[in-house]
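The complex appears here minus one protein chain, its other protein chains still in place.
All chains are identified by letter, namely A and B, in their written order; residue positions are counted from 1 within each chain.
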Amino acid sequence: MDTLTPVSACRYITSIHLTTTQPTEFIDLTERVQQLIARAELRFGIVNVQTLHTTTAVVVNEHEPLLLADFQSLLEAAAPSDGRYQHDDTSARTVNLTDAERPNGHAHCRALLLPASVCLTVTSGRLLLGRWQRVFFVELDGPRERDVSVLIFGEAAR
Amino acid sequence: MDTLTPVSACRYITSIHLTTTQPTEFIDLTERVQQLIARAELRFGIVNVQTLHTTTAVVVNEHEPLLLADFQSLLEAAAPSDGRYQHDDTSARTVNLTDAERPNGHAHCRALLLPASVCLTVTSGRLLLGRWQRVFFVELDGPRERDVSVLIFGEAAR
Partner (left out) sequence: MDTLTPVSACRYITSIHLTTTQPTEFIDLTERVQQLIARAELRFGIVNVQTLHTTTAVVVNEHEPLLLADFQSLLEAAAPSDGRYQHDDTSARTVNLTDAERPNGHAHCRALLLPASVCLTVTSGRLLLGRWQRVFFVELDGPRERDVSVLIFGEAAR
């Protein structure tokens, strides 16, 4: 347990652009976030990884392909893609309708059950993660063009 | 991608009082949080929006009324309001009993599945949100008097 002596502030905001290719997809952002922390020269602080969409999420879990398939089954059970969603009834809806409207009530419902942002600890210039922890962007209504913001905030390495 | 030069620290803590009117209710806090950021004169940093109750949540999703009805159905399916909850068995309970006790095990269970706080990025003096993203306080056991804390933290505009 150490009390940290502040050196100088580090504030860095950027975003990661992603092109998803599947309706549901888990994209491992861990290395990209780690590289941004290194580039920002953050030593101690937080990184806030926040999706900019309402049918996506940011989660931390293990990167094991069969487990990611289990997650997809879990989300399908929680909010089935063939379920009935009032949001998809464009004859009844009057709000936020666009030309590109597509039925995605299930994706919003899945997003409600998952975090929109994850705040993670940075120490000694590295994301503090356990052995199996990886940071994922979760696409729930793909394929789409997506953006995730990354705020890096704390004490600079020099 | 910009490295931000620190100017001066901005630390601001306040709360928003809400009177909810429905058992389940989504209250859009986006404009109120944005106004608090402007009043605090935060340029870059984070805003942490945290509920102070255990049968409520703070979420980010789209503000479309039919979608909010879908969310209510999702929560009802996950933890039915007429389900059996040991928490509601006041004959068996010995802990945290009050005169104002009412059956709300379903509301606690729904709250467990949703975030108690959301940490969001602020840049150029504005909440960084995607096109459809809005910040909601979620009442799960209303109507009630409620409070949400808002911590604004980072680099001042001047």
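The rule is simple: a residue touches a chain if its C-beta (ideal position, glycine included) is under 8 Å from a C-beta of that chain, and two chains touch if they have at least 3 such contacts.
Note that the structure is predicted; figures quoted are calculated from it, not measured.
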{"item": "In chain B, positions touching the absent partner", "value": "8-9, 11-14, 39-40, 46, 48, 50-54, 78-79, 85-87, 89, 92-93, 95-96, 105, 108-109, 111-113, 115-117, 119, 147, 149, 151, 153"}
{"item": "Chain A, residues in touch with the chain not shown (by the definition above)", "value": "1-4, 6, 44-46, 59-67, 69-71, 74, 78, 113-115, 118-121, 123, 128-133, 154-155"}
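Criterion: only the chains that are shown with their structure count from here on.
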{"item": "Interchain centroid distance [CA atoms averaged], chain A/chain B, Å", "value": "19"}
